[in-house]
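Every protein chain of the complex appears in place save one, which is left out.
Chain naming follows the written order as A and B, and within any one chain the residues start at number 1.
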Amino acid sequence: MIDFFQSIGHKTLSRFASLGRATRMLIGALVNVPNLRKGPALLVRQLYMVGHQSLLIIMVSGLFIGMVLALQGYTVLVGYGAEDSLGPLVALSLLRELGPVVTALLFAGRAGSALTAEIGLMKATEQLSSLEMMAIDPLRRVVSPRFWAGFISMPLLALIFSAVAILGAHLVGVDWLGVDSGSFWSIMQSQVSFEKDILNGMIKSFVFALIVTWIALYKGYDCIPTSEGISKATTETVVHSSLAVLGFDFLLTAVMFSG
Amino acid sequence: MSQFVNVDVESDLSQAIVEIKDVTFSRGERTIYKNMSFSVPKGKITAIMGPSGIGKTTMLRLIGGQLKPDNGDILFEGQSIPRMSRKALYDARTKMSMLFQSGALFTDMSVFDNVAFPLREHTQLSEDLIRLVVLMKLQAVGLRGAKDLMPSELSGGMARRAALARAIALDPELIMYDEPFAGQDPISMGVLVKLIKSLNEVLGLSSLIVTHDVNEVLSIADHVVIIAEQGVIGSGTPEQMQQHDSALVQQFLKGLSDGPVPFHYQAQNYQEELLSGGQ
């Protein structure tokens, strides 16, 4: 029994320690801005790795999710003769929820796991130590550009996701199922608010970007530098960041849209 | 302590570039070093030897300031590494470099860019000048022809030589080699031994080699420190070490040259573990 409580206490403490290390890493990466001469080039490279490389999966997923939403929404709405409301249904669910959340989940699977594996591998092959011994701060050189790349990429990806999905919904709803194109757009426009829906969706996206990128980088930076440790860290990145995204999504939705 | 009486014998080896003073270091519950002291003379090749798992790599990380000792002091060119500010430490690190066991080449850069990396980071040299320096360094390790290869295309020995070229890119005062001979075939081993020796002579730097390949290192080392049981059990020139009266030193030197015979120190641990497992 005492062992049981002891192990709970021990686990709690190590969770706190882990959170502390993660915070220290983040602060280390944010406070030490990469030097101005090299920074932009490093950031562009990481934007390519993190953002551009996720573009295809985001666009394809967005297209299909928009099409499915239109199809499902239509079959329900047409029962009430309200198929003209397909536009706002699709746009609101995408801008408020699906855009930021699905992008974050896909991003965690595509870019987050890659970030963890890459940094874990750099740690295992002593590249991080080697940087330190060359008097180059790995937080500044390796972690910082990746963090900013993730933080910038994800909201952009979420916007692209939503836009493509709405086009997909238009494709199915208007071109295929015969909803009137004019009412599709105009009712959407009258129902969707720029501040409340688009900006709040983007705020969500920035929060998710912070969470997913932070978790991915920390898991890589803190992993046990063996192949087993890296594979464990990669899995943890996807699991932890997905759960964190869904949890925070609930909190943010409660704050933003319940009023 | 009687263990480092021999240090006085090397007074002819001029001043020390690194001095380890009374260092105690533990990781978790396990004490790795207890009141250990030795020094690395300037301009010479010093070998730190000892059985696996006694924290030889830890020693290098302590000197590099990546770890801090619990007690005692580590001096690099007379300045205390553990008490340095972050900036001073980074300045000191530009004067030392480390060759990691795996080479630690950056996997996303070509060999050329790897060697150019510290130059681009720490100097304001033009690309033309950097190209010249890099080619010179690669020529020194015999890999000028491999400059466009990626690290994944190199053999283990070539990766280590490329890493060596990168380590000497900034003309450091001190190079630390972490197990440079581990897992090398006899030819690459011979190449590395020759390289370390010649780099030390030509560039006039100090070398610190951590290894347990006794024969290779004794052939080039000027100064040998043997670590076991949480401290230095013997130090001196290779000749002095061959005649050292400590049984432990003899066992280590001969034990390994005979073949992979488990070292005395390890065997004790093993027995204890067996006994404790039986209870």
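The criterion applied here is as follows: a residue touches a chain if its C-beta (ideal position, glycine included) is under 8 Å from a C-beta of that chain, and two chains touch if they have at least 3 such contacts.
Operating definition for what follows: contacts and distances are computed from a predicted model.
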In UniProt, out of "Sorbitol dehydrogenase family protein", "Aspartate carbamoyltransferase", "Outer membrane lipid asymmetry maintenance protein MlaD" or "Cytochrome c oxidase subunit 3", the chain dropped from the view is recorded as "Outer membrane lipid asymmetry maintenance protein MlaD"
Neighbours of the unshown chain, displayed set only, are A
Among the options A:Ser61, A:Ser144, A:Ser162 or A:Ser242, the absent chain makes contact with A:Ser162
Which one, A:Ser7, A:Thr23, A:Gln72 or A:Ser193, makes contact with the chain that was left out? A:Ser193
Interface with the undisplayed chain - residues on chain A: 41, 44-45, 47-48, 51-52, 55, 91, 95, 153, 155-157, 159-160, 162-164, 166, 185, 188-190, 192-198, 259
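Quick note on the criterion: only the chains that are shown with their structure count from here on.
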Averaged over CA atoms, how far is the centre of chain A from the centre of chain B? Could you give it in whole Å? 43
Could you please specify the touching residues of chain A with respect to chain B in the complex? 38, 121-122, 125-127, 129-130, 132-137
In their shared complex, at which residues does chain B touch chain A? 61, 64, 66, 90-91, 93-94, 96-98, 100-102, 104-107, 117-118, 120-122
